[in-house]
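If you scroll down you'll find the structure; I have some questions about it.
Here the complex is missing one protein chain, while the rest keep their positions.
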Amino acid sequence: MKRSVPFFARVATVVVAGSISLLGLAPASGASTPTATVNVVGYSVLKAAYAAVETAFQATPAGTGVAFTNSFGASDTQTQNVANGQAADVVNLSYVPNIQTLVTAGKVPASWTRQEYVFGHVDATLTGTKAQTTFPTPGIVTNSVVTFLVRQGNPLKIKDWSDLVKPGVQIVTPNPLTSGSAHWNITAAYASQLQIGKNGTQARSFLKQFLSHTVAQPSSGSASLAAFVAGTGNVLVTYEDDARAAVNAGDQVQIVTPTHTFLIQNPVALTLNGLSKPAAVNFYRFLFSAAGQGIFASLGFRSVLNSIWSATKSQFPARNTASTLWNVTNINKQGWNFVNPFLFSPNVTFVKGSHTDPLVGVATYYEQFAGSGS
Amino acid sequence: MTTHPPLARRVRRHVPRWTSGGARGLALAYFSLLVLIPSVALVTHAFAHGAGAWWDALSQRESVSALRLTIACAAGAALINTVAGTATAWVLVRDRFAGQSILNALIDLPFALPTVVAGVTFYTLYGPQSPLHVNITGTWIGITVAIAFVTLPFNVRAVQPVLEARSFHAEAAAATLGASTGHVFRTITLPALAPAILTGTGLAFARALGEYGSVVFISNNLPYRTQVASSYVYSLATSGQVDAAAAVSTGLLMLALVVLASVNIVSRRVARSQ
Partner (left out) sequence: MKRRTWVVRTAVLGYVGALIALPLFFVLQRMFAHGFATLVSALENHEMDTALWLTIRVALVAVPLNVAFGVGVSLWIVRHPSVTSRVLDTLIDVPLAVSPIVIGLSLELAYAQDGWLGRPFAAWGLHLMFNYWSIVMASIYVSIPLVSRQVIPLLREVGTHQEQTAQTLGAGRVRIFFTVTMRSLTWATAYGVTLTLARVIGEYGAVLIVSGNIAFVTETLTLNISNNFENFTPYQGFVGAGLLAFSSIFVLLVLGLARHRERLRHEYRS
């Protein structure tokens, strides 16, 4: 029969076990304590870009000793998380309504469009010869265009949107409920028809066809790219910068810029938390500086600063001036304020009596072709 | 006989209290904070705009499509695994061969392996770049295979202990009386195993209804076509429509609980009729 374990050995075991457990509460990394931490929340394709921008910023005097936390994911999801309390100082989201959601939620000041001028020292409202930015839209940190990515050699000879609805074409595009990229893709698809002279009804029916050709709808832009590169589908609709990143990574894919493409403008804002952090304000300034914009440009983004854009625009396909490139205000003067509910209102409305929404949303497009599905 | 109440009282006083009141309060607080209150919050949000809106959210075409797909694939996988699980339990208990213990250990792998690992592996193994040159991504077959992987242990582990505990006297007697093995199995063994088989299938089905990580990659997540219920709830929840997400969640949860409860009742009734 074993002798009973002495009391102090029992106590020692409990103490050791408890200490091991308490290791769980230890802070994550043992890195040298930073002078400040900036919390960045962004949409999904930004990961590589921000890694480069943050490293460059940390090399500047304003950025020495500044640490970053980064969270990237589907734009609408990230917006909801920040609205629900996730720590964020700088939010770089996919399209302007995301920032507006955060303004409504009280996380971003209503004057966020002025931050570019006040902190970034860039006046986006100037036009003509004095223009500092490529488009007069304040609060935008990067531009891009909607692009197709196809298999090497473009076997299906895809050139424009109408080629996407030919038989045998399998489209990969993200899920519009969660992804900002999906909003751009679907808006661009709609606008492409308006550009070739079709009316709203015909454009909507084109959207139906477009959606019926999708074979995968991952939750974010970067997830869609990963699915496409892994072999799903034969054309991906995405941001130009994401497509260029795939080509530069050596994947067997090829960029096709559609004849009737669409301008993408990604907004950035300092949150109320970020406004009180000098390090965050300095980082915001860096995003709009020549150095920061240069890094974005080198990674496939179209810079918003005229100076950087004129230096780098030869790397990008044509169709890049305000007169030739459609943007959200070409569909309707109110821009996203009209287009977002027009194309993306969910068809579940929790307001008594308004269940049937007269405006046709994306969800109801699905319904109309979903007959024999699943 | 009149001494019983006083004796019982005396005995009860000497039975130790295994859990103190403070410990019980702590356990209740722990469970409430972590499970109960969040569940109540879920139900509250689901019915925040009344039962009409709750039903609205559940009866959206996209929701119905996701639920129908999930139920169909879960049922399909559960049925396949009912047969396969019983056969596996049989082989583990009534057979003897080299490597049997490895088989026994392998059955628990879906319990041990993270769902995302399974999901990503299935996508690569049975997807566009499959070394086996099969591509079942974006199909109900792919979803059913993933669910079958996740739920096989439920079926096996429900039947296995019953088989182990069973002494096969009745079967042996029937055999000496001239019954064929098939007949013996159908009329004697199977009815005796029925409650356990039923329980396993019910658990498997209920688990399959909510499966996410192993299914979402291979399904390609196409609304109205290959989007499973958990993925639909995820997209609702992460795009700001939390009330709708809560509504569909409670519908899913009710379905799972109804299935579990009815399986419980039916298997008990079957067991009683033995």
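Order of writing sets the labels: A and B. Residues in every chain begin at 1.
We take it that a residue touches a chain if its C-beta (ideal position, glycine included) is under 8 Å from a C-beta of that chain, and two chains touch if they have at least 3 such contacts.
Bear in mind the structure is a predicted one, so any value in this text is a computation, not a measurement.
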Which chains here would be touched by the one that got left out?
A, B
By the document's definition of touch, the residue of A:Leu194, A:Ala226, A:Leu272 or A:Ala291 touching the omitted chain is A:Ala226
Name, in rising order, the residues on subunit B that touch the hidden chain in the full complex.
14-19, 23-24, 27-28, 30-31, 33-39, 41-42, 45, 84, 87-88, 90-91, 95, 97, 101, 103-118, 120-122, 124-125, 131, 145, 148-149, 152, 181, 203, 206-207, 209-213, 217, 229-231, 233-234, 237-238, 242, 245-246, 249, 252-253, 256-257, 260
For subunit A, which positions touch the chain that isn't shown here?
4, 17, 20-26, 28-29, 39, 44, 47-48, 69-73, 81, 84-87, 218, 220, 222-223, 225-226, 229-230, 245-246, 249
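Just so we're on the same page, only the chains that are shown with their structure count from here on.
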Could you list, by residue number, the parts of subunit B that touch subunit A in their complex?
48-49, 53, 56-57, 60-62, 65, 68-69, 72, 123-124, 127-129, 137-138, 140, 220-227, 234-236, 238-241, 243-244
Footprint of subunit B on subunit A - complex, ascending:
74, 76-77, 79-81, 83, 101, 175, 177-178, 214-219, 227, 230-232, 346-348, 350, 352, 355, 363, 366-367, 369-370, 373-374
